[in-house]
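Accompanying notes for the structure given below.
With one protein chain removed, the remaining protein chains of the complex are shown where they sit.
Think of it as A and B in the order they're written, each chain with its own count starting at 1.
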Amino acid sequence: MASSKKIIALFRKDLLLEIRQQYTFYGIVLYIACTVYVLFLAINEPDGSTWNALFWVNMLFISINAVAKSFLQESRGRMLYYYSLTSAQEFILAKLLYNILLMLVMSLLSLITFSFFLGGPFLHAVEFVGITILGGISMSLVFTLMAAIASRANQNAAIMVIMGFPVIIPQLLLLIRISKSAFGEIFKEGAVFQMVLLLGGLDVLVLALCMILFPFLWKD
Amino acid sequence: MKKVFATILLLTLNLLLISFSATAQTEQPEMADAMRSNGKIYVVVVICLIILFGLIGYVFRIDRKLTKLEKQQKD
Partner (left out) sequence: MHKSWWKIASVILLVYTIVGGFLMDVPRLFILNESIRNLYFHVSMWFAMMILFGVSLVYSIKYLSKQQYKHDIYASAYAGTGTFLGLLGYATGAVWANYTWVTDQGQSLSNILKEPKLLGAGIAILIYCAYFVLRGSFTDMDKKARVTAVYNIFAFVMLFPTIWIIPRLVGSLHPGAPGSDSGNPALNFNDIDSRLRMVFYPAVIGWTLLAVWITTLKIRTRLLADKSLL
């Protein structure tokens, strides 16, 4: 019980920090708006597959931008302070929770701006919202661990991108494939459900790896 | 003369093909059988073996040198 309290406290701290220093949040919002607006000027009303591709590329860069901040803003002294207060698992869980929330907000926001500016060529809107949420969660999980590693490598954001890309490719492919079902592509019966299950399984795997591996990154 | 020669050649080829398809039930994928029958394949094998032995000999020499260095370090 004590650990869950600590997790909530850490989570609240991140949330409060975000609300106090709103420039990071609005920075990402502006990033989404700019991307979509440029796309809107370049192509209006793209067809389903183009829309899908643009959307997931956008999601990828947003998640990198949003999640990279979570460890970059922690100074060395503050990390030491956390170290004296909590265990590694509690800390990473709070970070993961916060990043999932942040990514959920961002992905829904980009979905709204995308469908506002570029139109919504999907047939099953509700299904696509679900896929977006799933995608946001899996990306935030992978990039949180990558950000944690990069924060050890002299806070180098480029390193995080280099490490994260090859690892995220399979999940991205899976997401693009699943989201095609929302654009009306017919799949074999049960195939979509199976792929969603696979994605969920991957998320659990990443979560487990975070819990096991983060303590080694933590101690200095 | 040439024409006769050509027809004979074609006929023999035809005969060969017929006899071939009679023994082999279906059309076979083309393989490098010529290389096998005239023994040129052994040339390929020998050359590959020479390269392999050259590489392994090189690795072996590095191995020996390293062993010597390791012994020097110990003394």
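The rule we apply is simple: a residue touches a chain if its C-beta (ideal position, glycine included) is under 8 Å from a C-beta of that chain, and two chains touch if they have at least 3 such contacts.
Only a predicted model underlies this, so the values are computations on that prediction, with no experimental measurement involved.
Enquirer: Using the touch definition from the header, name the shown chains in contact with the chain that isn't displayed.
Expert: Looking at the entire complex, the absent chain's contacts are A, B.
Enquirer: Where does subunit A touch the missing chain, residue by residue?
Expert: 145, 149, 152-154, 156, 159, 162-163, 165-167, 169-170, 173-174, 177, 195, 198, 201-202, 205-206, 209, 213, 216-217, 220
Enquirer: Extract the touching residues of subunit B with respect to the undisplayed chain.
Expert: Looking at subunit B, the ones touching the missing chain are residues 28-32, 41-42, 44-45, 48-49, 52, 56, 59-60, 62-63, 66, 69-70, 73.
Operating definition for what follows: only the chains that are shown with their structure count from here on.
Enquirer: How many angstrom lie between the centres of subunit A and subunit B, each centre taken as the mean Cα position?
Expert: Averaging C-alpha atoms per chain gives centres 54 Å apart.
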